[in-house]
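Have a look at the structure below, then the notes.
All protein chains of the complex are present and in place, except for one that has been dropped.
First chain written, first letter: the chains are A and B, and each begins at residue 1.
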Amino acid sequence: MTERTLHPPVPRRTAFWHRFGTHRGAVAGMVIFALIILAVLVGPWVWPLDPAQIDIAAKTQGPSSAHPLGTDQLGRDLLAGLLAGGRVSLLVGLVAMGLAVGLGTLVGVTAGLLRRWDAPLMRLTDLFLSLPLLPLLMVAIMLWRDSLRAQFGPETGIFILIVGAIGLTSWMQTARIVRGEVLSLREREFVIAATALGTRPFAMIRRHILPNVLGPILVSATLGVGHAILTESALSFLGLGFPSDVPSWGRMLFDGTHYMTLTPARVVWPGLAISLTVLSVNYIGDGLRDALDPRWTRPVRR
Amino acid sequence: MTGNQGGMRCLTGGIVLSMLPALACAEQGASGHLNILYWQAPTILNPYLSSGPKDIEPASLVLEPLARYDETGTLTPWLAADIPTLENGGISEGLTSITWTLRPGLTWSDGTNVTAQDVVFTAKYCMTPDGGCQQATKFSDVTSVEALDDLTVRLTFAAPKPFPYGPLVGVETPILQKAQFEGCIGANAQSCTAQNTAPIGTGPFRVTEFRAGDVVTFEANPQYRDPDKPGFATVTIKGGGDAIGAARTVLETGEMDYAWNLQVDPAILDKMAAGGTGQIIRSFGTPVERLMINRTDPSPSLGDLRSTRDGGAHPFLTDPAVLGALSIAIDRSVVAELGYGAAGKPTCDILPAPAIYASSANDACLTQDLDRARQMLEDAGWVDSDGDGVREKDGGRLSVLFQTSTNPVRQDTQALLKSWWAEIGIETELRQIDPSVFFGGDPGSPDTFQKFYADIQMFTNFFPGTDPEAYLNNWTCKSIPTPANNWLGFNIPRYCDPEYDALAAQLAQTADLKDRAALARRMNDMLMQAGALIPLVHRGDVSAISNTLQGVKMNSWDSELWNIADWTRADEPR
Partner (left out) sequence: MFTYTLRRLAFSVPLLIAISLVIFLLIDLAPNDPTANLPLSIPPETREELRKGLGLDAPSHVRYLLWCKQFFVNEPLNLLDWVTGGESDRLRVQSWSAHAPVVDLIAERLPQTLWVVGLSLVIGAVIALPLAILSARHQYGRIDQIGTFITMVGFSVPSFFLGVLMIIVFSVKLGWFPSIYDTTHRVTDWHSLTIQLRQMVMPVTVLSVFNAAQFSRYMRASMLETLHKDFVRTARAKGMTERRVLFGHVLRHAMIPVVTVVSLAIPQVFAGAIVTEQVFRVNGLGTLLIAGIQSGDVPLVQTLAFLFAVLIVLFNLLADIAYGLLDPRIRYD
């Protein structure tokens, strides 16, 4: 563990990719994630069946050549649903996670670094943590659904509402974690030294604070993607989600749970898709963290 | 006397029901413990303050009415000695009063006697203002309730009452004990927690423990009028989970003996029941899953006039061709089969039962005919001129917003209708709303079924008991929800026809059952022909029972647990 190999100094960006490339898990995660994205983007052209196409005669079927993954209780094709659902789930998962982690990091860093903002921001976090989620969402639907629908059309309007609802109700954990770390960093020698040298706040955050809290942030991000994908399905049961004829992985998994003993494929595939996405995001996160850590060097196996 | 009758019943019942007559004729409590699952858990055991069947039915183990409906919908004397009629003089000539006589020798579970005073008190309990009595409408025309002697009670009505069996009859209005509830009248009703969760009754069981929203335990009532009953010594009614999980506990794990209200995809139920530890039982009452058509314009640009008659008629949903096409494009047997299985019958009437009220004038819509639907639209001038698959006429586009409450079966039905309507050139946008909002009636919310800010919506309605008068009154002009009446009123389609109102007034004056049925059928047909409602499925109630349970008679007209005193456990599965 104490043995280390020292890299000769190389330009920063090259070093980043070099480090990232030597991380086998990260590369594998990147490849899988790229494949998933490619599948949901190109898939509907390769497999052009309409996911909403009902075929009662073929309901609740196992895999066959007409339906490689089988069908649901109305005879809708699962493969087509999985490909179309992936677009929704990935988009919601990534955007909502980005919103939550971005907001959480912003609040956490500000509160941790600036004493004056600490108390008000943390009390705001307390407030958001205490609000009961369901009534909050019901109020959100009541107040904004119709105006967003009028402004952006039914689908984009609901997308904004969903992403907003998930993002604005899940930033608090990240904020508290980041703040806790920053509080501890604030008193470290290198930060005090940097302050003494007159480093500007933004440079300070970028150069000294963020790289050192990156680990927990990336964990938040990884967990956040999974959380958002699953929360989206929960929302559709409040009438806040997409209409029932728009498939998503979370929704397919939820509906499929009831049919688990009839057609196991209905839980296996969406479950696998969600797990693979979360796992690959996790490994990418690991690779990013290792590659971005300025002091980090890959341990050599003894 | 009553004991003898019980003995006779139980002997014949035993012969019919099983090869082992001794089983059905055991003494009280011989069958041990009974586990019932109501997945929507009871939160109170006072039907007058309840929130629906989940509370009322468990309460029926303890509290009993004067008369109730048996599994065929026939009114049967329960605490009363017989059913008052014009013939036996129990109903006065002018139809303005009814006189009930209690069975002699009835006792409460605390050992005191049931008297006419308890009956009078119960009526007073519900009629006192500020008591929050949910069954108040059953008593709305009652002017006086008096005890003529210890066992006789007379109810007097303000106007002639052709059907006087509303108050104190059926599962919703059982008799309370005066001694127990005396301090709970009016505004005090809400805070009488001890009384509301453990009422003293005359039924086969009494409450031993009550945990709101979780579990109720009962034990056999030692004072029960038939000493041989109930068959079970103790009963647990557990709540929680969902309908599918509830079915699993009876049909697959065998942990429960009875599970209530299983509105689940029939394919899942059948799979569970196959070779399982229980079976599915069904019965039909009056519920019909139907589409409500908004006859007024729900367009947001109208502001406060949205979905009101003042805002004008709907741009195309008053066109008989469109309404007819929407209806015959639906394959009701597929909807019934997929969503309800054996517990669903395709129907074209909103009044499908009891049999005497069922009309057959509208049965043409039972057969799906997409070609005719297209032809109807074509003939009315609705054509797809721009080739986008949706028909237009005079700048109007056949695009509807179709909303309902969140529920897996309803979402499947929505998907089916959307695909059929797409085939005849009608575009559908689906929307789901949380039931607590949709049925909530909060005037501040745009998503209530009464505001109806959509073109079409779907839900089930029904009427309790067997008399449809109040139900049919839902579609009179004065029942239209408007901002002026705070959106109260159940005339959801905003249907208004003076002729219909006249028939409703006539129904209120008619006593003879045959004449009433003829009127009711006419009113049903008027609604159907106007296309204000599009009925889909006559829904049955579905429950699951253990293979070892016997004596259950599924009942849609009263509590499903109405004859729980007769339930027993077989030594071996049937």
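In this section, a residue touches a chain if its C-beta (ideal position, glycine included) is under 8 Å from a C-beta of that chain, and two chains touch if they have at least 3 such contacts.
Computed from a predicted model, the values in this text were never measured in an experiment.
Asks: Can you list the shown chains that the omitted chain is in contact with?
Replies: Answer for the hidden chain's contacts among shown chains: A, B.
Asks: In the full complex, which of B:E146, B:E255, B:E337 or B:D497 touches the chain missing from this view?
Replies: Per the contact definition at the top, the residue touching the missing chain is B:E255.
Asks: Using the touch definition up top, pick the residue from B:T85, B:S144, B:S191 or B:T367 that touches the left-out chain.
Replies: In the complete complex, the chain left out is touched by residue B:S191.
Asks: Which residue, B:G32, B:P104, B:G213 or B:P320, contacts the hidden chain when the whole complex is considered?
Replies: In the complete complex, the chain left out is touched by residue B:G213.
Asks: So that we can see where the missing chain sits, which residues of subunit A does it touch?
Replies: Subunit A touches the chain not shown through residues 1-2, 25, 115, 118-119, 122-123, 125-127, 129-132, 134-136, 138-139, 142, 172-173, 176-177, 180-181, 183-184, 186-188, 212-216, 218-219, 222-223, 226, 230, 250, 253-254, 257-258, 260-261, 267, 271, 274-275, 277-279, 282, 286, 289, 293, 295-296, 299.
Asks: Touching the missing chain, which residues of subunit B?
Replies: 37, 41, 43-44, 46, 49, 51-53, 130-132, 134, 136-137, 187, 189-193, 196-197, 209, 211-215, 217, 236, 238-242, 245, 248-249, 252-253, 255-256, 434-442, 444-445, 447-448, 450, 459, 461-464, 470-471, 481, 486, 488-490
Keep in mind that, in the parts below, only the chains that are shown with their structure count from here on.
Asks: Centre to centre, by mean C-alpha position, how many angstrom separate subunit A and subunit B?
Replies: Chain centroid spacing, subunit A to subunit B, equals 45 Å.
Asks: Spell out the residues on subunit A that touch subunit B in their complex, using ranges where they run on.
Replies: 52-54, 56, 59-60, 73-74, 138, 141-142, 146, 150, 154, 236-239, 243-245, 255, 258-259, 261-262
Asks: Could you please specify the touching residues of subunit B with respect to subunit A in the complex?
Replies: The contact residues of subunit B facing subunit A are 244, 264-265, 267-268, 271, 300, 334, 338, 406, 408, 411-412, 414-416, 418-419, 429-434, 437-438, 444-447.
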